[in-house]
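For this view, one protein chain was removed and the others were kept in their places.
So, chain A:
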Amino acid sequence: MAVSKWIPRWFYQLASPRWCYDITGKLLPVFLVAAALLLLVGLVWALAFAPPDYQQGNSFRIMYIHVPSAILAQSCYMLMAVAGAVGLIWKIKVADMVAFACAPIGASIAVMALATGAIWGKPTWGSWWVWDARLTSMLILLFLYLGVMALYAAMDNETMAAKAASVLSLVGLVNIPIIKYSVEWWNTLHQPATFSLTEKPSMPIEMWLPLLVMVLGFYCFFAVSLMLRLRNEIIRRERRSGWVRELITSR
């Protein structure tokens, strides 16, 4: 294998189920500790120390769950589509497994984003749900996750299911820019984007920093649950190979 100077060796090794299992096994504790620390610090900071909003009082604090989960639900979909594309193009088994592991996690995070949004919407907008562009496109994201999961469940042949689900998730990718820009293209109750790389945050820094910590914590938590699912899936699909047998008999 021609190893390029710029890409480290472990990156290539990720493509092999066995190495991927080992590498994620080493990364897992790191991310577990990071997720626990970040979420704990972020939650305490957000719920106890961040200043209350001058209009919404304390009800705005659900934002610290809502915004990270909404961001993560979209990132997870993109990861699923990219992993699916990698699996389709280079026929890498691990990429298929990543895409497979992403779907249920993403669906549950999308449910969390919608649910916390509804709980937040009741005191601030006066209704659980409004049919505006951001909420509808987020609901479509959830439906797309459910469609991908249904496709996985319907096909017995794993390679075929992976290919089919990848095509579907790539097609569904058109929804991501719609979610992102829905608050700019249409008049909506939902406020514009919270995070931006180019502009100053629209909220005071002492409210914004705990949010940043929460977002990072959510990403670490996602990494942990993805790796757990991925490792399970590797073991399940590679159950006939020698190294898995050794692993299991050695326990």
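The criterion applied here is as follows: a contact is a pair of C-beta atoms (placed from the backbone, for glycine too) under 8 Å apart; a residue touches a chain by one contact, two chains touch by 3 or more; residues count from 1.
Operating definition for what follows: contacts and distances are computed from a predicted model.
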Omitted chain per UniProt, picking from "C-type cytochrome biogenesis protein CcsB", "assimilatory sulfite reductase (ferredoxin)", "Sarcosine oxidase subunit beta" or "Heme exporter protein B", is "Heme exporter protein B"
Per the touch definition above, residue among A:30, A:44, A:154 or A:248 touching the missing chain: A:154
Please pick, from A:73, A:86, A:168 or A:244, the residue that touches the omitted chain in the full complex. A:168
Touch with the omitted chain, as defined above, among A:178, A:203, A:216 or A:235: A:178
Note that chain A touches the chain not displayed via residues 88, 136, 140, 143-144, 146-147, 150-151, 154-155, 157, 159-160, 163-164, 167-168, 170-172, 174-175, 178
